[in-house]
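One protein chain is absent from this view; the other protein chains keep their places.
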Amino acid sequence: MTGIFPWLILFLPLLAAAGITLFALDHRAVSARLSIGAVVISFALSVALFVHGTRGETRFNWISLSDGAASWIVDIGLRLDPLSLMMLLVVTGVGSAIHIYSYGYMHDDPGVGRYFAGLSLFTFSMLGIVLATNFLMLFIFWELVGVSSWLLIGFWFERPAAADAAKKAFLTNRVGDFGFLLGIILVWAVLGTMDFGQLQKMMAANPALIGNSTIGIAGFLIFCGAAGKSAQFPLHVWLPDAMEGPTPVSALIHAATMVAAGVYMLCRVHFMLAADALEFIAWIGGITALLAALMAIQQNDIKRILAYSTLSQLGYMVMTVGLSGVGGNPSAAMFHLTTHAFFKALLFLGAGSVILALHHEQDIWKMGGLSKKMPVTFWTFMIATLALCGVPPFSGFFSKDEILATAQRTSPALFALGVAVAGLTTFYMFRLIFVAFTGPVKSQLPDHAHESPAVITLPLVALAVPSLLAGFWGIDRFYASQFGTGEAEAATGWVAQLTAPFAHAPGAAFGGLAAVVIGFLAAFALYWNKVQDPLPAMLGVVARWLRDRFYFDELYAKLIAATQDALATLADFVDRWLIAGLFVKGTHGSVELTGRLLRLVQTGNLQTYSLMFVAGVAVLLLFMLIR
Amino acid sequence: MGLLSFLILCPFAGAVLIALTPRSFNVLFRLIALLTTFLSFAAATWVFFAFHPGATHVQFEEFCPWVGALRIGWHLGVDGLNVALVFMAALVAFAAACCSWEIKERQKEFYLLLLVMTGGILGAFASLDLFFFYFFHELALVPTFIMIGVWGRGENRNYATFKMTIYLSLGALIALIGLIALYVAAGARTFDIPELTRDVAARPIAASAQHWIFPLLMFGFGILVSLWPFHTWAPLGYGAAPTPTAMLHAGVLKKFGLYGLLRIALPLLPEGAQRWLPVLALLCLGNLLYCGLVAIRQKNLNLLIGNSSVAHMGFVFLGIASLSLVGVTGAVVVMVAHGLLAALAFALSGYLQNQLGTLEMEQMGGLLRKLPFVGTLLALAMFAGCGLPGFANFAGEVMVLFGAWGGHTTVVVLAAWAALIVGAVYMLRAIRTVLHGPLPEKWSGVADAPHAWRKLPFALLLAGLLLFGCVPRLLTDRIQPAALTVVRAVNGTPAALMATTQLPR
Amino acid sequence: MQTVFFYVFAALTVLCALMVVANPFSRNPVTSAMFLVLTIVSLAGLFVQLHAFFLAAVQVLVYAGAVMVLFLFVIMLLDLKEEERRKVRKFAVIAGGLAVAIIAVLFCTAIGQTTAGIGVQPILEGGTAALGELLFKHYLLPFEILSVLLLVAMVGVILLSKKDLK
Partner (left out) sequence: MNVGLEHYLVVSALLFALGLLGVIVRRNLLVIYMSLELMLNAANLALVAFSRFNHNLDGQVMVFFIITVAAAEVAVGLALIVALYRKRETAHVEDLTTMKF
C-alpha cells in the first residue's frame, strides 16, 4: 500500500479537531467548515482508495522493547482490506452526512466549536479502530472513542441528566474495556504478538491453537470489550441514556461509530474466537436483541425507541458473529452493520428534524400528523423504517435475511428468537410512525411545525438512497472476500438479486417477512389513529416492566452500591480511622502521653531537680561501686 | 562547567541572587526565579534531546573529586533511568515558578526556597555519587516543609506539615540506614554509584546481608513515595501545601524514592530484590486499589487528587516488582508521566482554590462554563489520570500491566480493575461535580486564566503529557538500555521480557 | 598535737556547716551566714594543717572577708526577715535527707574501699613561693583568663544591679 492517502483519511479529522480546539473554538462557521471539510475529504479519499482497490498495510513503530530474545512491539499502522475499506466508507460517508446535518441542527448553540471538535475527534477515533493493525492500537482508539462519546453525550453538560449519561456511558464502557485489556494481555502472553496479520497467520498455520483454553478465555475477555462498546446485554444500560446528547451525536454513535466498533472488532478478530466463546457471544447477542426489542415497545421518547431499536439490531449482529462458527464467515453481521448504519443514521436524523421542528419535544404522544407538515422528513423516515423492518427491497431486508439464514442453518432456537425480534421491530417502529407521524395531533406543538431547512433535509435524502438500495450493491460479497469463503456468487440482474434471498434460504426469508407482516398488523390494530397507548391497560404490570427497562439500572445501582461503593466506604473508613487514626494518631498519641507523663516531673521547683540530680548521682556511684 | 552542573547550579545561583536583592523589589524575585528555572529547563531540554538513545553508557558525565579519602566526588551524569526525570523535573520546576504568582506575601523567602528546592531536586536526580544523591534530596526536602508550614492553606496545615515532616524524615532516615548498611556491606569504600555497582557486580554482597538491607531501602524509599500503608501523609500534605510546592513535591521530588530503588537497591541487592519484590507487588495493590477506593469517597478536590496521586504510585511499584524489561521501562515512563500529571493537576486545583476560595466539591458545579480553558485542562488531566491513550500515563501503565502479567497475574487483574474502573469512577465523579451540572449562583464572578503567562505552565505540562503520550518512543528508546541493565542485574542474563511460558509457535 | 588539732578543726567545720544548713534555733539567714564564716575559718585551719598556708590566708581573706561581707550586705539590702515558718514539707525533707545520707555513706564507702596509693604520708610542703612560681609560669594563661572572667563578672553584676532591669 502506498501513498499518504490512508494517513490523511485518519488524521484529517484529528487535525480538524486540534485546529478547532486551538484556534476556532468561538468561530462557529470556521469550526463547522473545518470539521465538515475534514470528514468530507476523508470520505472522498476513502472512495478513491475503494475504487482503486488498495490492499495492504503500512505502519510505524510506536513502542519497541526488545531484550534480544523476545520483544514487545506496538505499531501504529493502517490495515486496508475489504473489512476496513468498507467500514471506512461507512464511517466517513455516514459521518459526512451527520456532520453536514449538524451544521443545521446545532446552528444556534453557543458551543458549536466544541461540538464540532468533539465530532471530529469521534470520527478520528473510529477511523483509528477501523484501520488498526494490532490489538493495542485498537485498544488505544477504542478508549478514544469512549472519551469522544463522553464529550458529545455530555455536550450539554449543564443538564445533570446529560452529564450523568456521559459519565455512565464512559464507565460502562470501561467495565467492558477492563476485560478487553486483560484479553489483549493474555493474547500477547500466550502468542507473543498483538499484530492481527501475524496472529492470523499463526492461527492458520496451527489450527489446533484455537482449541487452547487460554485463547478461549482470551476470546471471552475480548468479547467483554465488544459488549461494552456495542452495548450488549449486561452492559447495555448506557446506550439509552446516551440519548441525552444532541441528536446528530446519537446518530453518529448509533450508526457509524462507537456501537459499530464492537461488532467490527469481533469480525476483525473472528479468526481467533473459539467455539465456546462464539456460542456465548451468539446467545448474548440474541438475548440483547430480544430484551431491547421488548423494552422498545413501551418507550414514549422518540429517541429512546430508536435507541432500543439500535440495541436490538446490535444484538442481531453480535448473534450473527457468534453463529458464524469457528473460522467461519461473519460477513452477514458486517453487512447488517453497514445497512443499519445507513438507515439508523437516517432515523435519528429524521427524529432530530422532528425534534427541532417541535422545539425539543421528544414525547411521541405529544406529536401526531407530522406527515403532512414535514413531508421530506416523513418519507425519508418511512424509507428507513421499512429498511429497519426488513421489507423488500429495502437494504435492511437483505442483511436481516442473511442473519436469519445463518441462524436457521446453525441454531433453531436463535432463529426463532430472531424472527420474533423481527416482528417486534416492525411493531414498535410502526407504533412510532402511527403515533408520531400519521395519527391525530395530540398537542399544540405540531400545529406550528414546519419542514426543516435544506441543510437538514439534504443529508436525509442522501442517506435515504443507500437505505433503499444498499442491498443491491454487493456489500455482503465484498465483506465475504475478507473471510475467504466467497460462497455467495453474484446474481445477475436486479430481479434475480431481489429474489436471491428467497432462492437461497426460503425459510428465513419467508419467516422474516411473515414476522414483519404480523408486527405491522398488530401495530396497525393497536395504534392506528390512537391518542393513548392501549398496551399498559392490556398488559398491566408487564408493560410497566417493559417501560422501566426491566429495572436493570436500578439493579446495577444497587449492585454498585453494595459492592464498589461499600468497598470504597470501607477503604475510606480504614484510611480515616485505622491507618490515619489508630496507627498514626495512636503513635502520635502514645508519644504525647509519654511526654505528658514526663512533664509531671518538671515541677519547675529547683530543689526537686536537685533532688533528682542527687538521686541520679547516687545511682551512678552505686553502680560504679558495685561494679 | 558541564551542562548538568549548569542546570543544577542555575537555581542555586538564583537563590543567592534573591537573597542579595532588597525586599522591596518584589518583581525582581519572580523574574530571577523564572529566568533561572527557565535556563535549567532549556539546558535539560537540550540534554534530553541530545541524549543518544540506545547507548548503555552514562552520558553528559562530569566528575570532580571532592573528599579523596572517602572517595566522594561531584559526579553527574544521565542514563536512561534519569535523563527523562531530569527533563521532567526542570519542566515542572519552570511551571511551578510560573504558578507562583498566587504567593503574595513574603515573596523573597518563597522564591528563595523554591529555587533551593529546585536545585536540590535536579541535583538528586543528576548525581551519580551516593553522598550527593542523598544530600540533594534532603536539601530539597527542607524547603518543602518550610513552604508548607508558612505558605500552606487550610485549617489543618500545621498537622499536615508535621505529619509530612515526620513521615518523610522517617523514610529518609530508614533509607539512610539502609544506604549506610549497604555501603558497609559492600566493602567497596567508595561513594561513586557506577563504581559501586561495578564492584558489587564483581563481588556480590552476602545474600544474608542483602535480605535485611533491601527491605530497609524498600520501605525507606517506599515511605518517601507513599507506599501503602505509609501513604496518609501524602493527600493531607498536598492538600495543605502551596501550589508550587505540591507540584514540585508530588510531581518530582517524590520520584526520588522510586529512582533510588531502581538506581541503587535493585542493581546492588539482586538477591534481596528477588526475595522482597513480591511483597512490593502485593503492597502496590494497597496503593492502586485501596487508595483508588479511598479517592472515590473524597469530598475535597485536592484530597482526591492527592489520593489518586498515591494510587498512581502503585503502577510504578508494580512495574519495578515485575522485574521485566517492559515493566521496568513502563515504571519509568509512569514516573515521568505522573510527574507532569500531578504537577498539572495540583496547578489546576491551586487555580481553582485561588478563584473559589474552597475546594469542597459539593459547592462547585458547572465551572466549565465559566472556566473554558482551566476546566478543559482539568478534564484532560482527569482523563490522563484514568489512563486515556494519548497521554503518557497510558503508555506507561499499559507497559506495566503487560510486563507484570507473567509474574503477578492476579495483581495485574486487580490493578487493571483499579486503573480502568476505579480510576475512571473517581475522576469522572470529580468532573461531574466540579465542571458539569448547573453553575451555582455564587460562582458567577469566577474568571478563567486571563492571559498567556497564566496559561503557559498548564499548557507546557499538558504538552509534555501529550508529547510523551503520542510518541512514547522518545522515552522508551532512552530508557530501554538502562532498564535492561537493571533487569539483567537482578535476574541474571538473559533478562526475561516477561516471565511466562509461551506456546510453541 | 597534729591529730588533736585536726579533730578539733574537723569537728568545728562539720558542726558549723550543720548549723549553716540546719540550725534548730534560728532560721535567720544572718545566723547561717555567721556560721558559714566559722566554717570557712575552721577550714582555713585545716588548710594550715595541710601546710597550705597561702591558701589558708586566701580562704580567710576572700571567703570570710569579701564573700561573706557580700552575703551579709545582700541580706541587709533585701531586708530579709527570718524565713517564714511555712509548712515544712515532710516528704521533701525526708527524701532530701535520705538522698544526702545515701550519698554521704556512698562517699565514705568509696573512700574506705580505695586502696592506699602514694598518698599515704603527708610529704608536700606548700611553699607560697613554689605556688607562685607554678601559677605564673605553668598556669599563666588560665590565670590571665581568670582575670578576664572577673572583669566579665564585674560588668555583669553592674548590669544586673541596674534599677530598671529590662
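Which chain is which? They are A, B and C, in the order written, and residues in each are numbered from 1.
The rule is short, and it goes like this: a contact is a pair of C-beta atoms (placed from the backbone, for glycine too) under 8 Å apart; a residue touches a chain by one contact, two chains touch by 3 or more.
Owing to the predicted nature of the structure, the values given are computational and were not obtained by experimental measurement.
J.: Taking the whole complex into account, name the chains on display that the unshown chain touches.
T.: If we consider the entire complex, the absent chain touches A, C.
J.: Check each of A:S443, A:N529 or A:S610 against the chain that is not shown and name the one that touches it.
T.: With A:S443, A:N529 or A:S610 as choices, the missing chain is touched by A:S610.
J.: Tell me where the left-out chain touches chain C, residue by residue.
T.: Touch with the absent chain occurs at residues 2-3, 6, 10, 13-14, 17-18, 20-22, 27, 29, 32-33, 36, 39-40, 43, 46-47, 49-52, 54-55, 58-59, 62-63, 66-67, 70-71, 74-75, 77-78, 80, 83-84, 86, 92-93, 96-97, 99-101, 103-104, 107-108, 111-112, 114, 116, 118-124, 126, 130-131, 134-135, 139, 142, 146, 149-150, 152-154, 156-157, 160-161, 165.
J.: Contact with the hidden chain only, please: which chain A residues?
T.: Within chain A, the residues touching the omitted chain are 599, 602-607, 610-611, 614.
The definition used in the following text is that only the chains that are shown with their structure count from here on.
J.: Please categorise the chain-chain contact pattern as a line, ring, star, complete graph or other.
T.: Topology of the interface graph: linear, an open chain of contacts.
J.: Give the label of the chain whose average Cα location is farthest from that of chain A.
T.: C
J.: Roughly how many whole angstrom separate the Cα centroids of chain A and chain C?
T.: Here chain A and chain C have centroids separated by 100 Å.
J.: Taking each chain's centre as the mean of its CA atoms, how far is chain A from chain B in angstrom?
T.: Their C-alpha centroids are separated by 36 Å.
J.: Send over the residues of chain C in touch with two or more other chains.
T.: none
J.: List the residues on chain B that touch chain A in their complex, please.
T.: For chain B paired with chain A, touching residues are 163, 229, 231-232, 236, 290-291, 293-294, 296-298, 325-326, 329, 366, 368-369, 372, 383, 387-390, 394-395, 398-399, 401-403, 405-406, 412-413, 416-417, 420-422, 424-425, 428-429, 431-432, 435-439, 472-473, 476-477, 480, 484, 487, 494-498, 500, 502-503, 505.
J.: Within their complex, state which residues of chain A touch chain C.
T.: 607, 611, 614-615, 617-618, 621-622, 625
J.: Show which residues of chain A lie in contact with chain B when the two form their complex.
T.: Interface residues on chain A, with respect to chain B: 25, 61-72, 136, 139-141, 143-144, 147, 150, 154, 157-158, 160, 163-164, 166-167, 170-171, 174-175, 177-178, 181-182, 185-186, 188-192, 202, 206, 209, 212, 564-565, 567-572, 574-575, 579-580, 583-584.
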